[in-house]
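Complex shown without one protein chain; remaining protein chains in place.
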Amino acid sequence: MSIELKLEHPADNTVTVSIQGDIDMSSSTKVRDTLTPLFQDNNKAIIVDLSGVSYIDSSGIATLVEGLQWSHSNQSKFRLASMTPGVKDVFEIARLLTVFEVFDTKEEALAP
Amino acid sequence: MSIELKLEHPADNTVTVSIQGDIDMSSSTKVRDTLTPLFQDNNKAIIVDLSGVSYIDSSGIATLVEGLQWSHSNQSKFRLASMTPGVKDVFEIARLLTVFEVFDTKEEALAP
Amino acid sequence: MSQPIKLSIPSHPKYLGLIRKVLQELLDTHEVPEETARRLILCVDEACSNVIKHSYEGPCEEPIEATFFFDGEDFKVQIRDYGKQCDSSEIKPRCLDTIKPGGLGTHFINEIMDEVSYCTERAKGTLLTMVKKLKCELTSGQEKDKE
Partner (left out) sequence: MSQPIKLSIPSHPKYLGLIRKVLQELLDTHEVPEETARRLILCVDEACSNVIKHSYEGPCEEPIEATFFFDGEDFKVQIRDYGKQCDSSEIKPRCLDTIKPGGLGTHFINEIMDEVSYCTERAKGTLLTMVKKLKCELTSGQEKDKE
């Protein structure tokens, strides 16, 4: 049930965050604690790999919206990759699927 | 949660029963309904492959004990193969691990 | 109507996974299609999160009681807490036009469920009742199978 996050730096000023586990009220704090420091760096692109996430609730969405807000105010990229059907459905009901930059794979999300 | 049973006839008068799923009070009837007809045939060896069973309770054990009784009264073989640690532990607490013929693999159980 | 399944957990996020597992298992037993099951689980998770956040104002040892009913073609879930009461008209989603964090839980519940009502007519706490009509869902699931 515990969540795991893995950071990688595939290019300069680019970081990928791979999340493994359910994102709910008990784990979204850990996701925020990992993402927030990235917003303060000189990062130009953050890619969140959601392939290991089969469940996300509104607290998880809220955390990702913070990334979106950072990208808008810093002319940076905040991209979501590899959503599972369950997670995609939640984004759809939240009417946020077209608001985020969403990619089928991490590789596509990494392309400039 | 539902249980699945597969029958094979690797040799004359020999049948293997592979079980997939938890054996509890809700599914042991299905195990019995599969095993009982085999006791009435001219079978000389029944091998039960338990590799797909991670949970067994006393009703499941009772069903397998019926196989043991059949083998004793018919000079036939009733062998158990590939117990998972959870199932082996239950047999141990029931003090039945040494009473049954237990094999690590289905192949070993098939050797005469 | 058959006997309900009841689960009572302390008001703490660490038990949300447990309540989701129970509901998943229960919906599986009743052969509710996967997508519908996922959405119902989301609603129950959001309702319990709101109890923890708003009714009990943070994790504590007070109970959250969930009761699940299968009533013919209806799936009904009730979430009972013994925390702070509020005017049920205050429990509503914000306007979603601005993109900002928060305020989505009640939106999910209202979008997914067919009936939602909050009742505070009791000494303490709130009883949330949510109903989902499964008939169309089950039929559309079967239709899909036929394809």
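Chains: A, B and C, in written order; residue numbering restarts at 1 for each.
As a working rule, a contact is a pair of C-beta atoms (placed from the backbone, for glycine too) under 8 Å apart; a residue touches a chain by one contact, two chains touch by 3 or more.
Since the model is a prediction, treat every value here as computed from it, not as a measurement.
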| item | value |
| --- | --- |
| Touch with the omitted chain, as defined above, among C:Glu25, C:Glu57, C:Asp71 or C:Glu115 | C:Glu25 |
| Residues from subunit C at the interface with the omitted partner, ascending | 2-10, 14-15, 17-18, 21-22, 25-26, 29, 61-63 |
| Interface residues of subunit B (partner: the chain not displayed) | 1, 22, 24-26, 55, 57-59, 61-63, 65-66, 68-69, 85-86, 89-90, 93-96, 99 |
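The working rule: only the chains that are shown with their structure count from here on.
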| item | value |
| --- | --- |
| Taking each chain's C-alpha mean as its centre, the one farthest from subunit C | B |
| Euclidean distance of C-alpha centroids - subunit A vs subunit B, Å | 48 |
| Subunit A-subunit C separation of Cα centroids, rounded to whole Å | 26 |
| Distance from subunit C to subunit B - Cα centre to Cα centre, in angstrom | 42 |
| Residue numbers of subunit C (touch at least two other chains) | none |
| Subunit B, residues touching no fewer than two other chains | none |
